[in-house]
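Here is subunit A:
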Amino acid sequence: MEMQQIKFYQTATFTVGNRLLGEHERSVQANMRRTNSLNSGHRACQGCGEALGARYAIDAAMRASNSQLAAVNATGCLEVFSTPYPETSWQIPWIHSLFGNAAAVASGVAAAMRVKGREDVRVIAQGGDGGTTDIGFGCLSGMFERNDDVLYICYDNEAYMNTGVQRSSATPPAARTATTAAVGPAPGNVFGTGKNVPLIAMAHNIPYVATASVANLRDLEFKVTRAMGVRGARYIHIHVPCPLGWGSAPEDTIKVARLAVESGLFPLFEAEHGEIVNSTKIRRKVPVDGYLELQKRFAHLFSKPRDSARIALIQAMADHNIKRFGLLP
Partner candidate 1 sequence: MFQIRIHGRGGQGVVSGAEMMSVAAFIEGRHAQAFPSFGSERMGAPVMAFCRIDDKEIRLREPVLEPDALIIQDPTLLHQVDLFKGLRSTGYVLINSARGFDELGLNEFALGFRPSHLFTIAATELALKHVGRPVPNVPLLAGFAAITRQVALDSVLAAIREKFPAPIAEKNVAAAKEAFALATRPEISHA
Partner candidate 2 sequence: MLKQTEGSHAVAEGIALCRPEVICAYPITPQTHIVEGLGEMVKTGELANCEFVNVESEFAAMSVAIGASAAGARTYTATASQGLLFMAEAVYNASGLGLPIVMTIGNRAIGAPINIWNDHSDSMSMRDAGWIQLYAETNQEALDLHIQAFRLAEELSCPVMVCVDGFILTHAYDRVDVPSQEEVDRYLPPFQPRQVLDPSHPVSIGAMVGPEAFTEVRYLAHHKQLRALALIPQLSEQFRTQFGRASGGLLRTYRTEDADTIVVALGSVNGTIQDVVDEMRTEGNFIGSVSICSFRPFPLVALREAIKHAKRVVVLEKSFAVGLGGILSDGVRNSLSGVVLNGYTVIAGLGGRAITRTSLRQLFEDAARDELEQVTFLDLNADLVAHELAREAQARTTGPTAEALLRRLGIVASQIT
């Protein structure tokens, strides 16, 4: 057997791969036999956080379910860029119905699998923030309430991106979108609005709720795998930067996502039956400025004069998260 020199620096990074770990601890993406459920050739933008997140999430789910998986997709970027007629980049059974019904359609698929004695086939419903927090909210709550055996994954890029960057209930305060222009006395999205769907999911007391980010892909895979090990209604909310909609550089996607986590604006945690059981501590807290400055959708906060008041309000939101979720050791 060929002996390999151990290079210690490999074990201390967040890079995928890691040949020093056992098979099942290695990332799914590092595996030559990964299923590539979302195959190359799709039409996502350069640096698309959603494509990255979906690829990791679905392949992890495929490994966890022994490749017995069906996916239901809401209308949105993911659906559009992955199925440009007559091609599809999905290598799994996949259905797109409507914008607001992914959770309900998935409930239907799960019911069919149950009645046919094929409960080994697992069901994933997925959509963007628009299809989840707004128009899909009713169906989502219904699926949660019935505890249907569906894992719902929300790829949150904080606006209706596919239709041209309109505000959703996931759009953060002060963000510029096509329907919350950065003009007037209160530029960008209004403070004091918005929905926290992970907390709402927890309020349904479902077996598993988690937030994840493309900043930490190993953690994302781990959480999906964990979710697949449970039956019943499960929800994972993934923060996915959109270079086009956020006005960030395509090569900065992971960096921007990391800054959201490290500032406290996007807390990473897991909850079971309504109680938080785990949160990821911030290694090195950063002020929100670093995160905001990389995105043109917040540029109006930094034009002369600097909008200190609003930036302070955003900082307060981050600090509140840190306190609430115990993000600092």
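Points worth noting:
We adopt the following convention: a residue touches a chain if its C-beta (ideal position, glycine included) is under 8 Å from a C-beta of that chain, and two chains touch if they have at least 3 such contacts; residues count from 1.
Here is how the candidates were picked: all candidates are chains of the complex that A comes from, given by their letters.
Note that the structure is a prediction, hence the values are computed from the model and not measured.
Candidate 2 is the one that touches subunit A in this complex, out of the options 1 or 2. In the complex of the two chains, the subunit A residues touching candidate 2 come out as 67-70, 72-73, 79-80, 83-86, 88, 90-98, 100-101, 104-116, 121, 138-139, 141-142, 145-146, 148.
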